[in-house]
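Every protein chain of the complex appears in place save one, which is left out.
Residue numbering begins at 1 within each chain, and the chains themselves are lettered A and B in the order written.
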Amino acid sequence: MAALSLSASAGEALVLGLATGPVCLATCGPVVVPWMLVQPQGVRGHGRQLFLFLAARLAGYLVFACAVWLVGSAIPHALPQSWTGRSWLMGGIQLLLAAAMVVYAVGWPHRRCAAAKTADALVQIGETSVPKRSGALALGFLTGINLCPPFLVAGFRAAQLAHLSAALLFFLCFFAGTAIWFFPFLSLGFLKRTPEVIIVARMVAILLACWYGFSGISILIERTFHG
Amino acid sequence: MASRSSALARPPAFRGIGRSILLTLPIALWSLLMFMPSFQHAGRDRHISALLVILFMTTLFFLMMRTGETYRWRRIFFVAMGFLFPFGFIAALVAERGTMSIPISRMVSGDTPFCFMVTPSLLLPAAFARTIIFPGSILPTASNPHSIAAMIGVWFAMTLILGKAWCSYACFFGGIEEGFAAFPKRRRLHRFITRFGAYLRLIPWAILVFVVLASAALFEPVYCMWLCPFKAVTEFPAVRNVTTAVQMGIFVALFVGLVVVLPYLTKKRTQCGFFCPFGAFQSLFNKINLFEIRFDREKCVDCTLCQTSCPTVALSKESIREGKTLLNCMKCGACVDACKKDAAVWHLKGTPVAVKPERARLLFLYGAWALATMMGGSILANSVATMVHWLPWK
Partner (left out) sequence: MEVKEKRMRTRILSILAYTGAGLTLVVAICVPFVLFQVFTNVVAHVGLHIDPAYSGGTVARTIDRGGYRIVVYQPVQPRLLERIEPFVQIVFEPADALPARVTDEIDLDGDGRPDVRVSFNLPADPNTPLRGDVTALNATYISLASVGGESFSRMVVRTGNKIVVRVPLNRGTVH
């Protein structure tokens, strides 16, 4: 009976993820597109980066699942959907996401050989650049805890489950349903990476960071003045 | 509208009057055909405005043929359209409802006239959800002849012919900044434009991608709601709360900055070249358009007069070395008219470069001017009719 109940909620989570995938895509797609366009061309490389992104996103999902189940089990009734605290959280996460996008758009930090600065005539021998921090983990985690509407629906549902493991399984299946919608982004690996494409991608990331930042600040201001 | 570019340009090479008249004849006949309904049905205001516009368009084309120059005469038409369109549009709004703002009741009744600049924002929702995220009507109605189907139809038909030359012959907003760019004699911020031009001309592409993604995610026309400078001179959602007040502030700031101040300072079309996402979208159609501007490397002396004269920084040293313009070339003809060595030429794709360039120019101009007369001429006629209607001694 318990196994049946568990598989039923897993099925429900998978279907919820598949059905609400477009909303996840709308929330997180604008983050993924410019970020991927800055990565070097190649489907394999993109696959690796997307895997890291989704893994970090799953980590975010599971962290949220734990938190929401613990809160749900501490409070006798499920959290009301009009829980005002979520606005503070949403605003804060959107600001963090905006900041992360600016860092990874402007920087995509990597170190050069120090000697290369002193003389242009120096010939570079061997591999000198440190592997770039692509931002897959940071952006993946932040989008994983971004409180979009279907995420909240899944959260409230998971909070009602009897065991923590059930909540984690629920979110794992929900993640699987939404992750399927991200695979078409692999096709960005075929796009030629001219310097212009990379510059435009960085600009788009900055514009989107401004949008997320504006959205986050608006939410926080509204919460401050309207309670 | 004298400008520094005329000092840089080579002196016009006058062609014979008889030849020029002969070449102008098709355009004169076309203009008469386009405005025939005005003479048959409309009142005296319309007769006068139609006649003036026919003379205006025909005379400008004749001067293009006579002098061999394109940019200067095209610009007169384009600036006239740019300033007269808002005049006529605002006059019609004020006459109808006493205000430029669109009340929400008009948006829900589908009476908002469609503007082509929202087209890129509509693509993804239309493709995936068959939904048009614009408060208009698909088919023309009595209260809204500028329906979505009609405007997209016009835009698509004209874009097939013009490519990005839409921005030089059809966009009734571009003429405003081209007008402000024409006023001053001296070019300022030249070093800034030269140094950062390569980045500045990529901004429209970034805004295009941003607007397309954001519009698809939010299911609203983000460019129209937040970024259109021309809302300041057409119509805008009524200010009814803090959000709409912020939006209005952005529209006015962008208009003053990008359409008035920066073109005046730089003598460039800064909104078109460094901001407009619709312009970036139109650039894609240059790939399939048959007409372009090329450079004869044997004649070119790398004086960069063409680069200086280009209003949208569509030329770089590398592209000139390759004998081409960049993808965002609007085919305005400024570089061709500025080049003293006749190295910059009109070109028909598939034909040898610099062999009979005048033929390519003519073929392009006939199509472009015919469409300009059809669309821009109608806009001019409407506005002139409004002015004539208001004349006190009528």
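FYI, a contact is a pair of C-beta atoms (placed from the backbone, for glycine too) under 8 Å apart; a residue touches a chain by one contact, two chains touch by 3 or more.
Every value quoted in this text rests on a predicted model; they were computed, and no experiment measured them.
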{"item": "Interface partners of the hidden chain - shown chains only, full complex considered", "value": "A, B"}
{"item": "Hidden partner chain, touching residue among B:139, B:261 or B:301", "value": "B:139"}
{"item": "Contact residue for the chain not shown (choose from B:76, B:154 or B:198)", "value": "B:154"}
{"item": "Which residue of B:68, B:110 or B:257 touches the chain not shown here", "value": "B:110"}
{"item": "On chain B, residues whose C-beta touches the chain left out of the figure", "value": "30, 34, 103-111, 125-126, 129-139, 143, 147-150, 152-154, 156-158, 160-161, 216-220, 238, 240, 290-291, 348-352, 360, 363-364, 366-367, 370-371, 374"}
{"item": "For chain A, residues in touch with the removed chain", "value": "22-23, 26-27, 81, 148"}
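Note that only the chains that are shown with their structure count from here on.
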{"item": "Whole-Å gap between the CA centroids of chain A and chain B", "value": "40"}
{"item": "Residue ranges of chain B in contact with chain A within the complex", "value": "199, 202-203, 205-207, 209-210, 213-214, 216-218"}
{"item": "Touching residues (chain side chain A, partner chain B) in the complex", "value": "26-27, 29-30, 33-34, 196, 199-200, 203-204, 207-208, 211"}
